[in-house]
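Below is a structure I'd like to ask you about.
With one protein chain withheld, the remaining protein chains of the complex are depicted in position.
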Amino acid sequence: MTTKDQSLGPLANDGLSPEERDLFSDARPVPYQPYPIEVVEKFVNWVRANSLFMLAFGTGCGAVELNPLMTARYDAYRFGFQPRPTPRQASVFMIGGYASVKTLKRIIRSYEQMQGPKFVVALGICPVNGGMYWDSYNTVNQFDLYIPVDLYITGCMPRPEVLLAGVLELKKKIKEGRADGHNRYIENLDWYKANQKRIIKNWDMPDYSW
Amino acid sequence: MSLKDLISPFYVWQRAFEKPYTQKHPIQERPGAPRYRGFHVNVLEECVGCGTCETICQNHAIDMVQVEGLEPKPGDSGLRPKFDYGRCCWCALCVDICTTRSLRMSNHYAWITEDPTDFNFIAGADNMSWNGEEYGYRRDDDYHLLRGERVKMEMLAPEEGLKSFEEVMKGYTEEQAKDEADRCVECGLCVATCPAHMSIPDYIKTVREGDYEKGLRILYETNPFSSTCGRICTHRCEEVCPVGHQGEPLAIRWLKRAIVDRVPRERYREILGDEVVENGKQVAIVGAGPGGLSAAYYLRRQGYGVTVFEAQARAGGMLRYGVPSYRLPDNQLDKDIEYIRSLGVEVRFNTCIGREVQFAELIDDYDAVFMAIGLNVPSSLRVKGEDHPRVLSGLQVLDDVASDKNPGVGKNVAVIGGGNVAMDAARVSRRMGANVTVLYRRRIADMPADPEEIHESQAEGCTFVTQAIPVEIKDADNPDQVTIVWGEAEMVADEKGGRPRPVLQEDRMHEETYDCIISAIGQGGSLDFIPGDYRDQIEFKWGKFVPGDYQQTALQKLFVGGDIANNTADAISAIEDGHHAARGIHKFLTGELVA
Amino acid sequence: MIYAKRRKRMSTQEHNAPIDLESGKYVKIWQGPQHPGITGNMALELVLNGDEVVDCKTHVGYLHRGFEKLMERRTFIQNFPIVCRIAVPEPTFNEYLYAAAVEELAGIESPQRAQWLRTLNLELMRLASYLMWLGGIGASFGQATIYQWTVTHRDYVLDLFEEMTGARVYHMYIVPGGVRAGLPEGFEDRARAVLDGVERLLNEIEKVLFKNVVFKARAKGLGIISKEMVDPYGIVGPNARAAGFTRDLRRDEPYLVYDQLDFDVVTGTESDAYARAKVRHQEMREGIRMMRQILEQMPTDGPFQAKMPNVLHWEVPAGETYVKAECTRGEYGYYLVTDGSQYLRRVHVRGPSYTHAIAVMEKLAVGTNIADIAGLMVSLHTYPPEIER
Amino acid sequence: MSNDPKSIIEELSDHYQISEIKEQKADLLLLKIPKEDAVQFIRELRDGQNYTHLAFMTVIDYIESGIFTLTYMLHNYAAHHNIAVHVDIDREQTEMESIHELWVHAATYQRELREMYGIRFPGSPRLDDDFCLEGWDEIPPMRREFDTVSYSRERFFDREGRITTDPREHMKQIMYPIHTDND
Partner (left out) sequence: MNSVDEILDFAIEREQAAADFYQDLAERASSAWMKDMLLSFSKEEMRHKGKLKSVKKGEKLLSSEQQVQDLKISDYLVDVEPAGDISLQDAMIVAMKREKAAYRLYSDLASKVDDPDVKDLFLGLAQEEAKHKLYFETQYDDQILRDN
């Protein structure tokens, strides 16, 4: 990660055709600024931590254990955690294990569309070091090269119980104000973009999906 | 659409009065099932670091790493598996294949962290919360990925074997050899323990692949007595074979034999491609046993002129005169020796140092001398009446048999000792029609003889009387007989961890009369031929040479090896001594080695 | 059928007319890959005229990991943990088929007890998978309660798996040569209790879902597969049975111990989403019946693993074979080609979703209301990972 | 028309050059047919012999002999019997007649084979659309010469910090270093 310089110019959007470029914003995202009064920030974090909306995007096999998590037996709703169908309403992205290059492209778009501050939890072994698919030509090995991750839960697959524990851990981290993946992404956007573009060959989308 | 259809869904209200499905505290309430494949645990003391878990892991999730406080030792590499939980898929193949069953799984499954590099740990060594967990996946007793049973080798039935000196073990068929070689996990733990550090997994692989020529080349890299060792090696390698934890270790010795048995002697030169280019330097070797001839082979390959001095009329040393032909047929020993001699190694038979040739002449006339004279003086019992004419030495009996002389053991024989010489003397006596009783001071498990030999002796009808200490030998009523007095022994543990030691119980004495008593309690060496001016320069301990690196002595030209210079006193150690001395002599004579 | 007629009337699209996207008459929307109304991670590219779908293209590959490539460079034993990942909600069929194919080529016969345990495992899997599916069909027609129930009961089945195999989702229990362990103590009773619970649930679902007027109104007449379509589209399993074909590999080409079990092949006639749901609902009862027989008849001792070569350098003789089994979606198959080395020359995994989710879905979607696409998709019961592998 | 697969093949042998016939098991017969006759032969099996179900089609890469062997797995529901029809095609001239008109879903298989092996089936619908991959610019990944490990290592990187030790080497270095010198 090289730069934190925010004085860089607008985004190039050079994956887009000139006509398309007019349709998309080239503004750079800005990092989240904490409230100047500490108590207020703490309160806001407390609120955030207790209404976590997960994006309903089953990106890999990890999604299979999200079903029990969200239903009667484990009932994550009671912990202030529930799925939302669209990224605009969501604040948590659960990466369900391995990410193929094709899906990674959709993950990036969905992630960028989410409202900040947003949090990423990576499930399973594959986002850590490639997992079972360490030698596959189509899955990424280190997910944090492309999207900042706030929490890792190991397992194949992690069980609903430990997913729940992960949610609680995330809540703790948010309350402590340490869940800074969102800002890391924005502050090092060029580094992340370079990594993303290196593996996504047909980059035909704006550099930041507002 | 009927009214019934409209009402029917309201049936769901019935559930409102039931106990909810929801688990109150799912994180605390639900430990993994007793069989759950959770996080790994490893019993460090049981693990031998063979790395089979690493080999089988399709995810490359396991690294073998050094653990503080664990050093390599025979049968234990000192390495332990380290797991990458960014790779592991909890398939438990590593647990299933674990040779010692030290690797297991706990039923813990929760690990959350912010740092992806955290997910690395050495099971059992790092302090993890699941260490020592009672529940979790273990390999089922009835489930095996490795075969614990050895492929049985055809052998002469004991009653048949007693009729002649025909070789007892028949050797593996090609199929059997492949089958047995298939059991190898290729960990290589055996290599460190083999005195000659033979490339065991590599030659076993050639058996599996049926490439015996390649196998022979691998054997001869470290051992020019492969036919011999394939039959009578003490196979320490097998003692440390991790597959042994599942039942029986690989029959490494028999697999070596399987290679040699399939390559005719005439083709050795062509297969091994040994070319001798004389380099003009001369080396004298004393003793044509395995040590001496091994050195001769490796020196000759490098172009040294080699002269071997042998006191006996035939080459082979203890292999010839101490090992009976039902274990090692003469032609098999000859196969090895002839090949070495065929390279142009000169052997002077019936030439004894200090008699025909003087020690000083060797030192003066040759560029280097390798001495592997063996142990050929039987230790005596030193009990009262030992000089009785019906007390024979085990070595003498074997020597007589090897030279086609009748040792005259009689009908009722007692053999004293538990080593291979004792077993051989007993079995030879059985073949001459005697009833044999083996008296041994310790227990069968403590016997230094090969387990196979012990087993076969028993099968051939030798009676074993253990924990019996000879105390006195007396004249019997019949002058052709002899009486032995022996006392029972209790075993006490050795404080320093050596083998347990027997202690005589004076109140429990026995007397027995036999036609003869064969004493085979061990051998010593004789070093009297070394003149005084040299001896002060050489280091000795307990009647043996103490060589330095590369088997060299302080008398720089003199290299020593074999039984007279090591504490293991077996063929394979002698072979390695010879090989190692050859390395040393080459280095010495090319100026690389400065003592 | 009144529902079917109504649906036909709704259709405004001239079917053979070319679709001119620039005309302003149509709108193109993507359903998926990030969409709550899609099964798994896949996408439908829909062209709409009003709320009627006039064209559909299925896009897959979001879950492509290249299993067939990976399996070519893993040894025969190393493949066994990886195959189950090919179909997430139903991994066991992969384990069984891979094991069966390797055993056939290597000339290994798994012991009787292993066959029974495998059958039990597969039927439990079918039950768990159907339960999940039942929740899905409920939810996609707005009956979220069903989803809450069935996923929970599925979890009870997963508890059984955990006890039996040591894992909830990826069991890795059926290995080439047999299975990894026998049943734990007291398993039979706990299994019977779970089966009783599921049976009761099925009765309730009968009332709550299948008699539900909303479900009937939306599912009946939806996505009718004509008899003529079945073979040219390669339709198998419950989708074919709902169209009146009594085809079931468990009966037609019995494997494992299915020839010793008493069960009926369930068929339907209407061949619409409702009929397909009904067939699966009924099949669950048959499955429960079968499992009760298995628990009754299964041998409780004896070996469960055949004598194996050393798996570290296991070479399977050259050959090829195709092994198939009836999974919840129909004919699931493994095609293995070996060349005598320690590695596979080729493996092809044949999943029923391959045609159901692409060729069949693309055809049935046309003329369907956009709101019913999710229901139609679920009614075909597709798993994207088995398409792209 | 007999239902016995062997007599069917015998009957068809009069018109087609069938080779490498092997009965793998009671319900699976393997055979090979020249490329030119393949589609006609398959059509004959479907229409004339009741092999109405295409279970799958795929290809085996025999890189050593420069051949792709296509496999069409056909099934007869009445006889409960499978026939695997093999067709060899040149690895360099990868073109094969399409069978999408016989089975609709064959088009999907052909799309996959185009993407994963680079085999062309002229006329097959949406043949050049991406199937699993997106923006792939290497040789088709399922071809045997494609090395997935090095591809993955070069692009997706293994996480650093892992070192392993070979037990045999480790023991050698510590327990008997000087016994390993070359002669």
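Which chain is which? They are A, B, C and D, in the order written, and residues in each are numbered from 1.
FYI, contacts are C-beta pairs under 8 Å (C-beta built on N, C-alpha and C of every residue); 3 or more make two chains touch, one makes a residue touch a chain.
Because the structure is a prediction, the values reported are computed rather than measured.
Counting contacts over the entire complex, the absent chain touches B.
If you put the hidden chain back, the residue from B:His40, B:Arg314 or B:Arg441 that touches it is B:Arg441.
When the full complex is taken into account, the listed residue touching the unshown chain is B:Ala422, out of B:Ala422, B:Ile454, B:Cys516 or B:Leu558.
For the chain missing from the display, the contacting residue among B:Asp274, B:Asp367, B:Glu386 or B:Asp399 is B:Glu386, taking the whole complex into account. Annotation for chain B: contacts to the undisplayed chain at residues 379-380, 382-384, 386, 416-422, 440-441, 448-449, 469, 471-472, 487, 492, 494-495, 498, 501-504, 520-524, 527-528, 530, 532, 534-536, 538-544, 569.
The rule is simple: only the chains that are shown with their structure count from here on.
As a whole-number value, the distance joining the C-alpha centres of chain B and chain C reads 55 Å. Shared interface positions of chain A, defined as residues touching 2 or more other chains, are 72-73, 102, 128-130, 132, 134-139, 142, 156, 159. In chain D, the residues that reach two or more other chains under the touch definition are 132-134, 141, 146, 148-149, 159.
In terms of which chains touch, the assembly is arranged so that all chains touch all other chains.
Those residues of chain D that touch chain C in the shared complex are 24-25, 27-28, 30, 52-56, 58-61, 71, 73, 77, 80, 82, 84, 102-105, 107-109, 126, 130-134, 141-142, 144, 146, 148-149. Listing the residues of chain B that touch chain D in their complex gives 49-51, 54, 62-66, 71-72, 77-79, 84, 86, 116-117, 120, 187-189, 191-192, 197, 201, 298, 301-302, 549-550, 576, 580, 582-583, 586-587. Note for the complex: chain C touches chain A at residues 33-36, 40-41, 61-66, 69-70, 73, 81-82, 85, 88-89, 132, 135, 147-149, 151-152, 154-155, 158, 168-170, 385.
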